[in-house]
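All protein chains but one are shown at their positions in the complex.
The letters A, B and C name the chains in turn, as written, and every chain counts its residues from 1.
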Amino acid sequence: MKLVHDPIHGHIELDDFALRLVDTPEFQRLRRITQLGLAFLAYPSAKHTRFEHSLGTFYLAKRIAGYNPGIEEGAVYAALLHDLGHYPFSHTLEVLYQRHEENTKWFIKHGEIGDVIRERYSLGEFLRLLKHPLVSGDIDADRMDYLVRDAYYTGAAYGLVDLDRLVRNLHYDGERLIIGEKGVMAAQSLLLARSMMYPTVYQHHVSKIASSMLVKAVELEGIPLEEIRLMDEVDLIARLRRSENGEVRELIAAIDDRRLYKRVLYSGDDPGEKVIFELKNELEGEFGHLATVDYPPKPKFEEKNAFVAVGDGLKRLSDVSPLVRSLVELKDTHWRWGVYAREDVMERIERFLRTFLG
Amino acid sequence: MKLVHDPIHGHIELDDFALRLVDTPEFQRLRRITQLGLAFLAYPSAKHTRFEHSLGTFYLAKRIAGYNPGIEEGAVYAALLHDLGHYPFSHTLEVLYQRHEENTKWFIKHGEIGDVIRERYSLGEFLRLLKHPLVSGDIDADRMDYLVRDAYYTGAAYGLVDLDRLVRNLHYDGERLIIGEKGVMAAQSLLLARSMMYPTVYQHHVSKIASSMLVKAVELEGIPLEEIRLMDEVDLIARLRRSENGEVRELIAAIDDRRLYKRVLYSGDDPGEKVIFELKNELEGEFGHLATVDYPPKPKFEEKNAFVAVGDGLKRLSDVSPLVRSLVELKDTHWRWGVYAREDVMERIERFLRTFLG
Amino acid sequence: MKLVHDPIHGHIELDDFALRLVDTPEFQRLRRITQLGLAFLAYPSAKHTRFEHSLGTFYLAKRIAGYNPGIEEGAVYAALLHDLGHYPFSHTLEVLYQRHEENTKWFIKHGEIGDVIRERYSLGEFLRLLKHPLVSGDIDADRMDYLVRDAYYTGAAYGLVDLDRLVRNLHYDGERLIIGEKGVMAAQSLLLARSMMYPTVYQHHVSKIASSMLVKAVELEGIPLEEIRLMDEVDLIARLRRSENGEVRELIAAIDDRRLYKRVLYSGDDPGEKVIFELKNELEGEFGHLATVDYPPKPKFEEKNAFVAVGDGLKRLSDVSPLVRSLVELKDTHWRWGVYAREDVMERIERFLRTFLG
Partner (left out) sequence: MKLVHDPIHGHIELDDFALRLVDTPEFQRLRRITQLGLAFLAYPSAKHTRFEHSLGTFYLAKRIAGYNPGIEEGAVYAALLHDLGHYPFSHTLEVLYQRHEENTKWFIKHGEIGDVIRERYSLGEFLRLLKHPLVSGDIDADRMDYLVRDAYYTGAAYGLVDLDRLVRNLHYDGERLIIGEKGVMAAQSLLLARSMMYPTVYQHHVSKIASSMLVKAVELEGIPLEEIRLMDEVDLIARLRRSENGEVRELIAAIDDRRLYKRVLYSGDDPGEKVIFELKNELEGEFGHLATVDYPPKPKFEEKNAFVAVGDGLKRLSDVSPLVRSLVELKDTHWRWGVYAREDVMERIERFLRTFLG
C-alpha cells in the first residue's frame, strides 16, 4: 500500500493493484494533461492535472463503495481510469475528435494498462464498469472531486461542498446512487457549486478564446486521431511550434505569449448548428486563422441520475429541491457562443458578421 | 489596473506598468516553468509555476513597501521579475549552468521586457534593485510567498505562516528589512516552515532522483547556455524526446513514465567536492547514463539579513530566538548526497562504490 | 491603533475612536452574547459571540468605505455598534420583547458608550447612521461577516463567499450599495450561502426546540424589558436557575443537560397568527411549561436593497440573476412552525392538537 499526499483529501491510499495501474505509461501521461486546459490563462494557478483528479476520484469512489457493499470492486478501479483517454488540454479538442471516453476504451484495449487489468477482469466487464454510476451521474465521485479540486486550484470561492456528508449518504441500489435524505443539502450544494463554476471558471471568456485559438491551430495542422490521442501537452505544443504552416506557428506563439484574440461577437442567442457550420466555412475561407468561432455544447444537467430516498420511495432531486429545479431551468443562462479575432482585423470581421448574420 | 485571482493572496492588483511587464514573452514564459521542478513526481499536485509565484512575490513586496515609504517603487517591480531567468524545472539544472540570477539580468538586457523597463528606469538602476532586501534576505517577500504557496500546492502541513503580521512588522532601514518585535514569532515560524519543507518537499528523495536523471539527460544532450536559457519546459522535454542519443531518450522516457532510478548510496557524510568530481567521471566512463550522482549544495541560512529591532538597537534574529539559533546549527542535518542507478545495474554499481570509496 | 486577531479577516485594525467604543461596558457585554444563541446544541463549536461579529462587520464596512469616499466616517462606527442591543442568545428572545435595534438606540442614548459617541457626533445623526445601507441591506457588511463567520464556527460547508471581490464591487450612490457587474457572482453566492445556512444552521430543529424552551422559561419568569436588556447570558441563566418557579428551573435544567423536548408537530403550512395565538393560550392553560409553540417569522429577502449596475442603468439583482429570483420565490420553502413537548406528555399533546386543529 502506498500513500499519496493530496491537498484535497489528505492522504490517498493506493493498494497494490491500483499502484500497478498508476505505474503504467498511459496513466503517467495524465500528469501532462491539465485538468482545465487553458484556464490557467485566466486563473494562473490552475495547472493541476488529470492525474491527481483521477486519484481523487478513486479515493471518493472507494469511500462510497465502503458504505455500499453492493458496488463491485472493479468499479472503483474503473473510476481511477475514467479519464485515461483525455486529449492534451482535456475537453478543449473534443470538438475536433471523438469523445475522450472512446480513447479511454482504446487505451484499455491496446495499452500496457490493459495487461494489468486483464489479470483480474475481462476487458468487456471492465469497459462496462466505466459507465458505473460512481462516475457517470450528476452526483458522482468524478464531479465531487473535480468541483472541489478546481475551486482549490483556481482559488474560486464556489467549491465548498460537504463531501464527507455526501459520501456517507449515497446509497447504491444496484443501478443508481440514491441520495439519502441527510445528503440532500450537500448534493444541492454540489450542483450549486457547479452552476457557479460554470460561468466563472469553466466558461471564462479568456479560456474560451484561447481554446478556440488552439482548436484552430490543431485543425490547421491536421493531426489525425491516431496521433493526437497518444500525445501529451508537450508533444502537442512542440508539434505546433515546429509546424510548417506559418498560421499554426503564429497561433501557438500568440497563446504562449497570451496575445489573445478579442471578442467580435459574444452572445447567448443560439443561431443553430447549420448557421454556425456555414459561418465557420466562410470565415475560414475569408480570414483563415485570423478569426475563430466558439460554439460550445450546452451544459448538461443529467438529473435523470439524481434520485433521493424519501420515506420508502424515490423522488428526483429536482422534485425535492426547488433550488435544483431552478438550476435545471436555468442551465443555459450562461451559455455563450462567440466569434473572436486578432485585434487588427476586428473591424473587418465585425463588418463581415453584420452582413452574414443580417 | 487588473485583478488576478490567487488562492494564496486572494486578488493581486496589477497596475498598468506591472501589467505591461507581465505581458511580455519573457514573463509569460514563466507559466511553463514549474516552481518545484520534478517534485510533482512525489507530490502530484505540485504543478504550480514561477508565474504565480512571481505575482505573489510582487504582491507581498508591494504591501511591505506600503508600510515603508523608504522603499523605492522600482524595487517592487524588481521583485516581480526576480525569477525571470529560471531554467526549465527551476533550480534543477543550475548545477550545469550559471545561476538563474544571471539569466534574469540577461533577459532584462536583451529581451522585450527590457524595453518596458527602460521607459521608467535605467538598466543599471534596475539591475541593482534585483538584489534589494525585499527579495534577497532570509525574511523576504520571495520566501514568504514560496513557502506558503508550496505548502498549499503540495498539501504539506508545514507552511502556515502569519504573513499579514510579518508584512506589518518589517521595517526598512535603507539597507535591510528589520523585523519588529511583534513580528518575531511570525518570522520564526517562517524559518521553521522552511526547515520542515526542506526535507519533506524540497529534498524529497523522489524529486532528487528524478532531477539527477534529468541533469544527466541534459548533460548528455549537451545543450549550450544560449539555447537552454530561452527554453521552457515544453522545449526541453520535446528536445530530449527527439534526441539522437539513445541514452537521452531512455532517460526522459523513464522520467515521463516514472520509472525512477533507485538509491545505491544515500548519505549525510560529505566526501568533499574533489571525491565527487572523480566519482562522477569514473561512473560516467564505466556506466554512462545508468548511474547518476546527486551532490546538492548545502542549505544556506542567510541570517546575516535577519535583524530584529529590540528597544533602540538591533539584534540578530538568532540571538533573540534560541529556536532560530538551533535551526542555524542544524541546517545541514537533512542534507544528503546520493548515487542512484537503474534497477538492473544496482548491484554492479554497489560493488563499484565499495571499491571506489574504500 | 490596535490589531485584533480574527480567524476570518486576519487582523482587524481598531483606530483610537473605535477602540474607545469597544472599551465600554456596553460593547464588552457582547462578549457574553452568543452569535447563534442555542445553536451550539446542534453545532457544539458555535460558541462565537456578537463581539467578534461586530468587529468583523466594522472591518468590512471600513473596507467598503475605503472604496467609496461618499460614505461618511460615522457610518463605519455605526456598523461597529449595530448589534449592541442584542438580548442574551441573540434573536431567540425577540419574540417576547422589542427588536434589538431599539435597545441599540437605548444603549447609545443612556450608556457610557453614548458619551464617547457624543464627542464626535450628535446622537440624532448617529442613530440615523444605524440604518445605513452598510448594515441594512441584503448585501451588506453585517451579512457578509456573519455568513462566513457562522460557517467557520459551525463547520458548515456553505459559507464560502468571495468577500474580497464583493467588497471591491460595492458602489455607494448616496442611498444604496450598488453591486458592480463584476461582483454579481459573489453577491449571488452570498445569497445562496444564506439560503443554505437557513435550514441547516439557523433553523436547525435542535436549536428551534431549545430556543422555544428558553422563551417559555423567560416568559414564565416574567422578566421586564428594563432588566433583560441589561443582562448578558450569565445573568439570564443564573436568574432562571435560581427562579422561584419550579417550571422555570426545570426548563433551564433541561436545556443545560440537553434533555430537549420532542417534535409533536412540525409543519410548513402556516395556520395564521390568530390560530397560533389561541393555540399558545390553550396549551399554556392545559400543559403549562410541558409544551412549547415555535412560530418563527418568515425569512425576509430584502431585494429592494440589492441593485446591480448594468451599463448606465440599475437593475434589481433578481432581474439579473435568475438564481436569485428563484431564491426569492423559494424563500419560505424551509420555514417550519412546530409544537414541542416533554417526551412523557407527547401523546397527550398529540391528542390535544388533533382536536384543536381539527
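Note that in this section a contact is a pair of C-beta atoms (placed from the backbone, for glycine too) under 8 Å apart; a residue touches a chain by one contact, two chains touch by 3 or more.
Note that the coordinates shown come from a computational prediction; the quantities given were computed from them, not determined experimentally.
A.B. asks: What shown chains does the left-out chain touch?
C.D. replies: Answer for the hidden chain's contacts among shown chains: A, B, C.
A.B. asks: Out of B:98, B:267 or B:333, which touches the unshown chain?
C.D. replies: B:333
A.B. asks: Return the single residue from C:18, C:148, C:218 or C:237 that touches the missing chain.
C.D. replies: Considering all chains, including the one not shown, the answer is C:237.
A.B. asks: Provide the residue numbers of subunit C that touch the chain removed from this figure.
C.D. replies: 4-8, 10, 23-25, 28-29, 31-32, 34, 40, 42-45, 47-49, 51-52, 55, 152-156, 232-235, 237-238, 241, 256-258
A.B. asks: In the full complex, which residues of subunit B touch the absent chain?
C.D. replies: Subunit B touches the missing chain through residues 156-162, 165, 185-186, 188-189, 192, 195-196, 199-200, 322-323, 325-327, 329-330, 333.
A.B. asks: Residue-wise, where is subunit A in contact with the chain that is not depicted?
C.D. replies: Within subunit A, the residues that touch the unshown chain are 3, 10-11, 164-165, 168.
In the analysis below, only the chains that are shown with their structure count from here on.
A.B. asks: My parser should flag the chain pair with the most contacts; which pair should that be?
C.D. replies: So the pair of chains linked by the most contacts is A-B.
A.B. asks: By mean C-alpha position, what chain is farthest away from subunit B?
C.D. replies: Of all the other chains, the one whose centre lies farthest from subunit B is C.
A.B. asks: Among all chains, which one's averaged Cα position is nearest the averaged Cα position of every protein chain shown?
C.D. replies: A
A.B. asks: Measure off the straight-line distance from the CA centroid of subunit A to the CA centroid of subunit C, and report it in whole Å.
C.D. replies: Their C-alpha centroids are separated by 41 Å.
A.B. asks: How many angstrom between the C-alpha centroids of subunit B and subunit A?
C.D. replies: Their C-alpha centroids are separated by 32 Å.
A.B. asks: If you look at subunit B, which of its residues touch at least two other chains?
C.D. replies: Touching at least two other chains: 10.
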